[in-house]
Structures are given as structure tokens and as C-alpha cells.
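Subset of chains shown; positions unchanged.
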Amino acid sequence: MTEPKFSHVDEQRRPTMVDVSEKQVTHRIAVAESRVAFPAEVADALRSNDLRSAKGPVFDTAIVAGVMGAKRTHELVPFCHPLRLESCKVAIELIGDVAVIRCTVAVHDKTGVEMEALTGASIAALTVYDMCKALSRDIVIGETRLLSKEGGKSDHRIEPA
Amino acid sequence: MTEPKFSHVDEQRRPTMVDVSEKQVTHRIAVAESRVAFPAEVADALRSNDLRSAKGPVFDTAIVAGVMGAKRTHELVPFCHPLRLESCKVAIELIGDVAVIRCTVAVHDKTGVEMEALTGASIAALTVYDMCKALSRDIVIGETRLLSKEGGKSDHRIEPA
């Protein structure tokens, strides 16, 4: 029976980057999701006409932050490789009292983009939180998870909850 | 009755930074928490002696990434003010199958550090995820929330779940 292997820990028990030199360049796509759960009055305020819908600038700002954050993944997560993202889309939908953020990243490269998708979704969630936090201290960033990953050694799809 | 106010949306319904010029410099501290939920075999592997405890380098790396991420909050969250953090501590504990990450940030400044604490916790969580993801696709970053915030207009403490 083989032990599970930590790809980022070497034999000296030191942290390490994975060498992807010999991997194939393939078209890799990953989708991640994060959620921001609002108290009802904050969700209502986001939708309100009286504020001429704050949703517009709040979501626009979070989309911009999420895309910029995804591009900087390798500066934030120590052993991520720098990648030339070819596409990064952040979509945000207000479903009930929850902002559902989905980040889709694509690249032709030797390594996958799941960390980029997760980072983009996380930074967008932090930005939504920041822009709404004056209204309530009870906002919570919910689960952040990988929804799908294609194009590497093994495709992988998890059904969203 | 007053409408709830989005501090980051101006009268033209455009996104905007809050002006803190006239606020008082006070000692501000914030604590945030994020959680990474592992399948049991990944949590076991992190603790395993046969791997000479991968926990060491994995958590060390996540702590470093979390602190560095917290320092860059204003580069990631568009309307956060640049602050000279005076302290940023990231602590990670493996409780059952969950890595509980706590990030505590302190500063003497005109604005609070809750976004710095939340960002530090999030980046540390992303790093733990990255370093363990080769072992399982079922790792999930759980809730990220503010635990406490002191030193601003109103202190605020939320009991951790």
C-alpha cells in the first residue's frame, strides 16, 4: 500500500514547488465558487431601487477584483506557477440572501488553474464583504470550493451543491 | 426611517473609497478565522509520522503566505486603505479533520483591519488547499468570518462557532 504523497513537501520535509517542465501543454479550465451570506436586510439593500441598486457598482468592483486577484495567484500562493491566463470570468448572482460567485479560468499550459479559480472567487468574495460590511457585522463568507477542472491528467467534475 | 448606507457607493451609484482623513488614530485589532475541511485520509496524512509530519512545512508555508497576503490586502481589495500593519499573526491548528486558521492583525491607524485579518486567513486557507490538493479533490475551504474587531467607533466581538 502506498502512502499518500504531498507533492509540495520534499524528502527533507521542506516545502517545495512541483517541477512541471516535462508536463504536456493542454487546454486547462477550472471553475470555482465562493458564497457570501448576507443578513436579509443587506441582501434587500443590495437590490433596493431607492439606492438605485447598489448591486451594480458592488458586483462590478468585485468582478474586477476577482479577475485581478486570479492573475496574481502565483504571487499569493507560494508554490503556484506563474501562468498566462487566457480567460478569467467572474460572475456573481444574488440568489436569495446569498451572493454566489463563480470564477472560470482557462489557459493552455503545463499545469492546471484550479488555484487561480479559487483565488479569483475568494478575492471577489472578500471585496463583496468589504463593500457591504458597513451595513452589518453578520456577513459570512461561506464555502469556497472547486466545481470542475478539465484538461489535466484526469478531468474532474464535482456537481455544485 | 433611514435607508442602510453603502459606504463604498457614491451618489452617482459609482464605487468609491471611504475618506478616513478625519478619523482618529486608535489601536485597532481584528481577528478572523477560516477553515479547511479535509477528507479523513488527508487529515491523517498531515499528522502521519511516516511522512515525518507534513504538517510542519505545510502549515509553515501557509503562515508565511497568510502574513504576506494580509500585508497586500490593499492591493487586492480595491477600496482598502494601505496600512502599516504593526502585527500580523497566523495560527493554524488541526482539529479533527479541519485546519482552523486564525489571523490576528493590529495597527495604530484611522481605519480598522478586519479586511486584513480576513484576507490573511483566506490566503492561508488557499495555501493549505494548494499543498494538499494532490491527495484529494474533496477538500473544501469552509466559512471565513470575522471573530472580533476592537478599537474603532464600536468594539465588536462575535463568539466563534
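In this document, chain identifiers A and B correspond to the written order of the chains, with residue numbering beginning at 1 in each.
Here is the rule we go by: a contact is a pair of C-beta atoms (placed from the backbone, for glycine too) under 8 Å apart; a residue touches a chain by one contact, two chains touch by 3 or more.
Small disclaimer: the values here were computed from a predicted structure and weren't measured.
Of the identical chains making up the complex in this file, 2 are positioned in the shown model, whereas the full set numbers 6.
Quick note on the criterion: only the chains that are shown with their structure count from here on.
Overlaying chain A onto chain B using CA atoms gives a rotation of 180 degrees, to the nearest 5. If you average the CA atoms of chain A and of chain B, the two centres end up 15 Å from each other.
Of all the residues in chain B, the ones that touch chain A in their complex are 3-9, 13-15, 41-42, 45, 48, 50-54, 56-58, 60-61, 64-65, 68-69, 72, 75-80, 114-115, 118-119, 122-123, 125-127, 129-135, 137-138, 140-146, 149, 156, 158.
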